[in-house]
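Here the structure comes first, spelled out in structure tokens, and everything after it is commentary.
Only a single protein chain was left out; the remaining protein chains are all shown in position.
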Amino acid sequence: MNLSVGCILRYRATQPTPLLFNVEAMLGKGQSVTNERLVISPSLRNDVWTDTSGNRFVRLIAPQGELSLTYDADVATSITQESPGAVGEVPIGELPQELFPYLSPSRYCQSDKLQRFARDTFCQLPPGYQRVAGICNWIRDYVTYESGSTNAMTSAIDTVTERVGVCRDFAHLSVALCRALSIPARYVSAYALGLTPPDFHAAVEAYLAGPEGDGWYLFDATRMVSVDRLVRIGVGRDAADIAFCTAFGGVAYDPPQVWVKDLVGASQPTTDAVRLA
Amino acid sequence: MNLSVGCILRYRATQPTPLLFNVEAMLGKGQSVTNERLVISPSLRNDVWTDTSGNRFVRLIAPQGELSLTYDADVATSITQESPGAVGEVPIGELPQELFPYLSPSRYCQSDKLQRFARDTFCQLPPGYQRVAGICNWIRDYVTYESGSTNAMTSAIDTVTERVGVCRDFAHLSVALCRALSIPARYVSAYALGLTPPDFHAAVEAYLAGPEGDGWYLFDATRMVSVDRLVRIGVGRDAADIAFCTAFGGVAYDPPQVWVKDLVGASQPTTDAVRLA
Amino acid sequence: MNLSVGCILRYRATQPTPLLFNVEAMLGKGQSVTNERLVISPSLRNDVWTDTSGNRFVRLIAPQGELSLTYDADVATSITQESPGAVGEVPIGELPQELFPYLSPSRYCQSDKLQRFARDTFCQLPPGYQRVAGICNWIRDYVTYESGSTNAMTSAIDTVTERVGVCRDFAHLSVALCRALSIPARYVSAYALGLTPPDFHAAVEAYLAGPEGDGWYLFDATRMVSVDRLVRIGVGRDAADIAFCTAFGGVAYDPPQVWVKDLVGASQPTTDAVRLA
Partner (left out) sequence: MNLSVGCILRYRATQPTPLLFNVEAMLGKGQSVTNERLVISPSLRNDVWTDTSGNRFVRLIAPQGELSLTYDADVATSITQESPGAVGEVPIGELPQELFPYLSPSRYCQSDKLQRFARDTFCQLPPGYQRVAGICNWIRDYVTYESGSTNAMTSAIDTVTERVGVCRDFAHLSVALCRALSIPARYVSAYALGLTPPDFHAAVEAYLAGPEGDGWYLFDATRMVSVDRLVRIGVGRDAADIAFCTAFGGVAYDPPQVWVKDLVGASQPTTDAVRLA
């Protein structure tokens, strides 16, 4: 799918403040980026880097006063669609070493506290894609999506208890439940075609064993967007790793403006297992 | 039923320390107490009182050194057994004023955080006895009883998340879920016939509308004891109100010794709704 | 002091919904109420009662549609001002029995988790009034008052950790710290002269030993209002007991309108210990 994505972020600082951004479409499997433009105004020295996961960061020191960051890019995404029943789990004994951090509890995904719950609730499901899909179905069925109901400190434990949240919370709880079942899982921030109102979105990747090998599969417990319509920005252990902006000091900001346009006409939303190709 | 109950509690204080005990069989509906004996050794000045709920307290200042409290009593309990389907709920608009504290969240029963969960999980059950029984069944099915798994600070939120606990935790979660559904509920500490190993037990009372009027009905989510075999010690908003001993300062103590004997031969455990008579 | 106080509360219900209000000036020590008026519109059957603490409740079933409650009253408050250094603590061994609930942890005042912190931080202060004042000073110094920073589920543990809150949070933390030091303390909701913007306020009462006997002394960790300028609405273990409105079902509502007027000219704010007379 070919999508045009972008955002405008605006900040006001009362003193020079370091900011770390993660808004560019990530590099790596499943998407290629062209016609990219990142404009920081006023023009400022900045450092950019891409980490080993393909996440791209911009660091700068916001001067006193106003700052805006504008990003836009065209992104071609490529996925593989597979039969859900054909996608199983990778035994722990065969998991690549670099996957183990995605089995550990993290700030907003306290999988250590959810092991009994996860086992009792999901172990009767077939392992693999269908089990993760079962987790997402459970969350969609039992957690109410309500804008403004949570904040940046809300975690999976809050969500499983209070049963309300936004996409970030749905993703954190999905990730936590996967890890509680020893399925490697990570948090994904994304541009999402068709999200209303437009905003940054959050989804989930689980590492599973497909018919063509092991890899990351995409899930979205909110079911607000078909996962083949995401442009991934960042992947991490949870939102702490890939906030679209981390400020090291106090800054004021406006709500972000975000857009996603379909360049060539999206096909039907998929019900297959979606793997990054 | 006629039961003989009692306990021995032992403490060692390094300096004079106020202690508040709640170990005597409570007074009021459903039980009458005879042949009662409370021995404090060494002999000490102490204050005793009964609060408006019928809970009996002993206050004393433990001197430096050893202290023991021995209690025994014969208790005749009287209950009414009713058909579960005949016991409904009391509308909030008709609830006696003194019941409202049992609808509010308390230290270990954070019902305010569990409203969506309770509603989604239990609202399809018939209101009244069967709904509370459904809560207890759910807890028995989804929470593992495991000695030593929790401590004095564990609350209903911990239990609903981690899915493990002891009788105190089962009772707190039952109470919290009832309140989340606007059913008045309180925590009960008790002597329990047939509990193995013998110990203080915790159960639950819910205020419901029976065929002979409104009143408190007994429940026990652990299902370790038939609720017609309890001698109630205290009732309160949660364990904070009726600990068997509250120490205002540091004291060392041994595990309590507790006993309950059947004086006349208990009948079959009941499956009916049990109301205090 | 003679004050005129009142409020207007507005609700919209989509189905008949029980509401419990606690907005009338409380009865009992320290204040007498005249020229009182409570208007519910539309006119509805309602139940009113006063509990053993002097808190006054109104219960009604809000019909589908709009509902308003208007309250106003003139209140004469009477306090005793004493020298802070002359007000000590009541030994646990001499505390009236009905005070013990105010030593226990409650939903928003988890004093059981704060014992070491309270002891280490406040035990070097003189016991009694000055120790409680020290607690309030500490909170004012270390917790930032910020409108909208917290919500109805925020508790003393959150506040001591995150160090931000509103009057409700300041009061909960004060209460929790007093109880952690074995000083009976309760949460007070109040009309407050001079609060900007006008709103319901929250303060604290601690039970102490004054030169003319034991009694409740008023404190306010926010220091936004002199405690001699409060008209108390309710006292309870924490906000769970005396919310100005508890809805048993979903209702929409407007922000409350609240007013307090000085009828005769307030004197200088006091720095003495203020006891209900």
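We just call them A, B and C in the order they show up, numbering each chain from 1.
Convention: contacts are C-beta pairs under 8 Å (C-beta built on N, C-alpha and C of every residue); 3 or more make two chains touch, one makes a residue touch a chain.
Here the structure is a predicted model, which means the values were calculated and not measured.
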Contact partners of the omitted chain among those displayed are A, C
From A:51, A:120 or A:272, the answer for touching the chain not displayed is A:51
Of the candidates A:31, A:77, A:110 or A:189, the residue in contact with the absent chain is A:110
Touching the hidden chain, out of A:101, A:194 or A:211, is A:101
Listed in rising order, the subunit C residues that touch the chain left out are 113-114, 116-117, 120, 142, 144, 157, 160-164
Those residues of subunit A that touch the unshown chain are 18, 20, 47, 49, 51, 57, 59-61, 91-93, 97-98, 100-101, 103-107, 109-110, 112-113, 152-153, 182, 240-241, 246, 248
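Quick note on the criterion: only the chains that are shown with their structure count from here on.
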Most remote chain w.r.t. Subunit C, using mean C-alpha positions, is A
Subunit B to subunit C, mean C-alpha position gap in Å, rounds to 30
Within subunit B, the set of residues that touch 2 or more other chains is 113
